[in-house]
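Apart from one protein chain that is not included, each protein chain of the complex appears where it belongs.
Chain IDs A, B and C follow the sequence of writing; residue 1 opens each chain.
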Amino acid sequence: MESSCLQKAVSYAREYAAGWMGQGTLAEFIPRLSEVDRDKLAVVVTDLDGREYSVGDADQRFTAQSIAKVILLATALRDNGFEHVFSRVGMEPTGDSFNSIIRLETTIDIPFNPMINAGAISVTSCIPGASPEERFSRILAYARELLCSPGLEIDKEAFESEMLTGDRNRALAYMMSSFGSVTGKVEDHLALYFKACALFVSCREISHLGAVLAGGGISPVTKKKIIDPFHAKCICSLMATCGMYNASGEFALRVGIPAKSGVGGGITGVVPGRMGIGTFSPLLDKNGNSICGIRAMECLACELDLSIYAP
Amino acid sequence: MESSCLQKAVSYAREYAAGWMGQGTLAEFIPRLSEVDRDKLAVVVTDLDGREYSVGDADQRFTAQSIAKVILLATALRDNGFEHVFSRVGMEPTGDSFNSIIRLETTIDIPFNPMINAGAISVTSCIPGASPEERFSRILAYARELLCSPGLEIDKEAFESEMLTGDRNRALAYMMSSFGSVTGKVEDHLALYFKACALFVSCREISHLGAVLAGGGISPVTKKKIIDPFHAKCICSLMATCGMYNASGEFALRVGIPAKSGVGGGITGVVPGRMGIGTFSPLLDKNGNSICGIRAMECLACELDLSIYAP
Amino acid sequence: MESSCLQKAVSYAREYAAGWMGQGTLAEFIPRLSEVDRDKLAVVVTDLDGREYSVGDADQRFTAQSIAKVILLATALRDNGFEHVFSRVGMEPTGDSFNSIIRLETTIDIPFNPMINAGAISVTSCIPGASPEERFSRILAYARELLCSPGLEIDKEAFESEMLTGDRNRALAYMMSSFGSVTGKVEDHLALYFKACALFVSCREISHLGAVLAGGGISPVTKKKIIDPFHAKCICSLMATCGMYNASGEFALRVGIPAKSGVGGGITGVVPGRMGIGTFSPLLDKNGNSICGIRAMECLACELDLSIYAP
Partner (left out) sequence: MESSCLQKAVSYAREYAAGWMGQGTLAEFIPRLSEVDRDKLAVVVTDLDGREYSVGDADQRFTAQSIAKVILLATALRDNGFEHVFSRVGMEPTGDSFNSIIRLETTIDIPFNPMINAGAISVTSCIPGASPEERFSRILAYARELLCSPGLEIDKEAFESEMLTGDRNRALAYMMSSFGSVTGKVEDHLALYFKACALFVSCREISHLGAVLAGGGISPVTKKKIIDPFHAKCICSLMATCGMYNASGEFALRVGIPAKSGVGGGITGVVPGRMGIGTFSPLLDKNGNSICGIRAMECLACELDLSIYAP
């Protein structure tokens, strides 16, 4: 595909998405998230040769939130392998809210999949290390590689804010601890999870993450294999079936790009064999997905024939 | 892709799958299904030019069962359009069993998606016609086109058997009627749904159905557009997220081919832009999916790089 | 207790309850019930010697609705015995709505108790007889005795109305049939159940029913033992824990009289060793209980120290 064509599509997607600007709400249950600038909008495509096509606030930082679930899963798979991770968390989509505890109770032992909070906390609990600091260092180092962002840090205020207000996640974690599906110190796992959610990323960086997965685990910049190809495929399929919270099915049907959203306003998309996509815009719909981000994805999918469900 | 290569892959898939022969159980809750020959195994690929690559009992007939959900959805979309159908049924995957009624009650109005029983009954209730006979004629005529099977009929004994034993589906239908999400005569809709499930198909025919969807709605034989391309994409995405009952997520992860299984032993797979796949083998796993069928799909996906989640 | 004192309490209860007249709504989901006169209000006490203390429209007829659950349970216990009945239905209260199907699915086999719809349908299915007509004759004959109402009949229009609109009960019944906890012809059981709900009773009559239970099964009029004392105690305890739909706990706490309400506007109360109480007033609260009826019961309990939970 010609560069000029891609750049045009990216620009058009931003323009199209801008039509929904101002709609939606900020994620007010995390106080820190309610301070961001509502008018930001960025779209970035990274192709498998590492070329970037960006428009808007591509380097504006925001917290990864649920996009961290992709990073945590990649880390746990690398460090523990497929069998171990999927003995702690399932693979099945669920129509429940991202923080449902009913599913935990009725399915008894393990959470449904790594893209819901309970599942991501379970995945986090697998990540090894001699101390909480060492465990987080592993995650951070890998995140820097996956996002091609050597200076990546967390937003401390967001982290502290979530530590204070994260009682629902705390409830999920203690519930899993009581079942024995999470072992070790619950508060340590939670702190680690909240830190990963507070990773302070940019739209450019999450498009890079998408491109790594689109390339089957190969970094488009360094050409190094940084995710095992089978793991990359696993992560991509879980994004496709469960990545957009309770609207995963509708997003598959209308857009058709495996993607993971975060309540920080970002969405990372994966078009296998073709490109990674990042969008950022902080106002959310009732499902917790960025309204303009979904529109930008929809527009790109349509312009560039990206749906994996169409010929 | 060379023909000889495809034929080889199909043969190898059958051989590989045969290693699981004898495992699993027949769908004993439908008496008629417990009479079939357990040792059947067929694999058929139909490419977008209509070439068929088959091995095993490719023309052995079996009841479509849940594969009919694909046909019913295609019919309802053609006759009523996207908006009408998806006002009666949702688009979201669910981790529940195919015949769950909890979801109906807690989500109040409409069933989760057209690939679970409640959703398929709701979809069926949309299909228009002056009489039950006329309504079924519409479905049958369209099914003959989609499966490239001019002589397609139903297995009357299977139909009658389900009419007698279908109390759980009856409960789902009356529940929806009480909510007002299904209107009209409940028993008529049920009879129509049971008839569609009793369509007596072959592995060759369901691979043709897969090929139509893989081609975005174009029949590989007649080259006529028989499904609207947008509808084809919708159906394919729903197969990907919810087509394999409670194992849809795992199938996406391990195989990566949008597919729909039936407790009659068939699975129809769709590889967008490339091919349709049919498998048939009657012994089922605990989720109601054909054990050898899953293995054949897995083998083909691996040999021919068919996962839509990998580059 | 002196007669004059009881008569005064009954009159005062009516006066007190009348203060809530006009509040609430009719049970509009059964069309026939929306035709009744909203301004009716009756209170009747029957003591264990058969003396009646009544005020208001004590002989106005209304449909028994859920009060029939008491009659059906008494009939099934008499005809099948304790063990058989409670192998088909549980004894535990539940906070769910009277027509919940979730409980059926998650508890797998039998409904929670005979005071919810599913439980009452299961109880009905136990009542023996060579034909539907004979089975109903048994119920009717026993109901005439229990209510001391030789001419008791059903309201045919109410029965036909429920047959047409009873799809939720139909769903419950087919669900139980699919589990095997209800056997035989589902539609026959449903018709029987709807007929019992359509019994056209008066406030005087349901106070007599209460008095029979209060006397441990002895009719206060004929002095004959018409319910086994153990069965009478069972029925009374189930009324106490589950008789007032989702407000059973609050009613126990605030009033303390074992009671069963119906959406027809009646409530039958049992004060063991002392009296039966009937109230009638058709406007209902959100739980389906008669608003003025609850107030009258509350007033009587307070005036006459009737709570079984206080010394």
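By our rule, contacts are C-beta pairs under 8 Å (C-beta built on N, C-alpha and C of every residue); 3 or more make two chains touch, one makes a residue touch a chain.
This structure is a prediction, so every number in the text was calculated from the model and none was measured.
Student: Can you list the shown chains that the omitted chain is in contact with?
Tutor: Looking at the entire complex, the absent chain's contacts are A, C.
Student: Specify the residue from the set A:7, A:80, A:177 or A:287 that touches the hidden chain.
Tutor: A:177
Student: Which residue among C:30, C:192 or C:214 touches the omitted chain?
Tutor: C:214
Student: From the listed residues A:9, A:27, A:42 or A:186, report the one that touches the chain absent from this view.
Tutor: Of all options in A:9, A:27, A:42 or A:186, contact with the hidden chain holds for A:186.
Student: Kindly state which of the options A:84, A:168, A:223 or A:286 is in contact with the chain not pictured.
Tutor: A:168
Student: At which residues does chain C meet the chain that is not included here?
Tutor: Counting over the whole complex, chain C touches the hidden chain at residues 48, 90-95, 103, 107, 112-113, 214-216, 229, 232-234, 236-238, 240-242, 246-250, 252-253, 256, 258, 272-274, 307-311.
Student: Which chain A residues would touch the chain omitted from the figure, given the whole complex?
Tutor: Given the touch definition above, chain A has residues 100-102, 104-106, 167-168, 170-175, 177-178, 186 touching the missing chain.
Methods note: only the chains that are shown with their structure count from here on.
Student: Which integer distance in Å separates the CA centroid of chain A from that of chain B?
Tutor: The separation of the two C-alpha centroids amounts to 32 Å.
Student: Taking the mean of the C-alpha atoms as each chain's centre, how many Å separate chain B from chain C?
Tutor: 48
Student: Using CA atom averages as chain centres, what separation in Å is found between chain A and chain C?
Tutor: Taking the average C-alpha coordinate of chain A and of chain C, the gap between them is 55 Å.
Student: Provide the list of chain B residues touching at least two other chains, using ranges where the numbers run on.
Tutor: Expected reply: no residues.
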